[in-house]
Every structure is written in structure tokens, then in C-alpha cells.
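With one protein chain withheld, the remaining protein chains of the complex are depicted in position.
Presenting chain A:
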Amino acid sequence: MNNSVTNTARLLGAGLRALLVLTLVTGVLYPLVVTGIAQGLFPGRANGSEIKADGKVVGSSLIGQAYNLPPEEGRETPAPDLKWFQGRPQNGLGTNSVNTRYKLVLSGATNRSGDDEELVQWVKDAKAAVVKDNSTDTYKVKPSQVPPDAVTSSGSGLDPDISPRYADLQVHRVAERNGLSTAQVRKLVEEHTEGRTLGFMGEPRVNVLELNVALKELTAKS
């Protein structure tokens, strides 16, 4: 009995020492070396791919933002600022419930199933809003033109991109609201459309923040 207790203690001691040594290798040295290399070679990317407009940091090219008007009283959800290109719905995002001295965005998805009634309603409402917001006096959007990414929330809730189809849909509205010609805005969208990597990886996409930064520059010039 005594013997087996000693043996177990000795074994657990070896386990603990192994864990501590391997923690030093994989939990201290490894991340520090990688951080050193990352900060040395790719400082911009390692720190979040920040982009600037007018000399000020306006976010990360990788993280989607909301382009809304300031909140009004009596409205539950803020209204989109239609002057700017709009990203995807963000119904899955949350705010932090613990460590509340910070104001953190909790990334995430809605996790609703395809037969969830509320999700069906969100999609229908979003589609109606996209049709209404993007129709101008001279340009009418048909519901069949609205691509799926325009009416669904992404996995992270922070999707920085929209499909080229959704960007095209917004061209007339954006041109009108900024006093630009549709040709100018369409050219801007084309310049910011990225195809599949090497022609086959992923899907074609338009980065909304980069597009809006370019749009701001264009409107300031004209």
C-alpha cells in the first residue's frame, strides 16, 4: 500500500516536471520566438492590418464595421448611413458579459437553423430593406438581384467583405447620395474587387472598409 502511494507520487511528480518543462518550450519560448519573427518581418500584419484615412487609423482591413447613422431616440436598431457602402448583417455579434470594464465585441454567428422562423424573418426583412434602400428614382432593384450574402450574417459577424454582386447593387444609391456619377462609383468598385486567389481559392470579394475609404477620398476631390 505504502509502496504504491510512493510510486504514484513519484509518477505524478515526473508528470508535473514534464508539464513544466514542456510549458517552457511550447508556452513561452515558442510564442516568443514566433512573435519576434512576426514583429520583425510583418509588423503591420502582426498588429492587425490597420488602415488609415486622413492620417487617422479607421480600423483593420480584416475586420468588418457598421456604417450607421448616430442612434436616434425611439429606434431600436440604428439606421444605415446610405452614403456609404454597407456590409453584411451582423446579427451574431455580442457584447461582453464578464470583465465589463472593457467594451469588447464578441465575434460569433447567429447559429440559427435553416428552418428557424426568426431567421427566415430576418432574411425577409433584410431583403426588403436592401431592395428599398438601393432603389433610386432611376434605378429599381428587383428582389431576385439581391445576393445571399447581403441578407445573412457571417460566421464571425465581422466579415470585412461583400460579394461583387452586392457591391454593384449599391452603386446607384451611393453615386446619388455622394453626387457622383455611377460610372465613377462603378470604377471604384471594380478597382476594389478581388478575384479568387490564384483563380480558384475562395470567392470573389469587395472589402467594404477599403472601398469606403477610397469613396471618401473621391468625394473629397470632386
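Here, a residue touches a chain if its C-beta (ideal position, glycine included) is under 8 Å from a C-beta of that chain, and two chains touch if they have at least 3 such contacts; residues count from 1.
Following the convention adopted for this analysis, contacts and distances are computed from a predicted model.
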Chain left out of the displayed complex - its UniProt protein name, from "Energy-coupling factor transporter transmembrane protein EcfT", "Potassium-transporting ATPase potassium-binding subunit", "NADH-quinone oxidoreductase subunit H" or "Cytochrome c-type biogenesis protein CcmE": "Potassium-transporting ATPase potassium-binding subunit"
Among A:79, A:105 or A:183, residue touching the chain not depicted: A:105
Footprint left on chain A by the chain that the document does not show: 8, 11-23, 25-28, 30-31, 33-35, 37-39, 41-42, 45-50, 53, 56-60, 62-68, 81, 84, 88, 92, 94, 96-99, 101-116, 119-120, 123-124, 127, 144, 146-149, 151-163, 196-203, 205, 209, 212-213
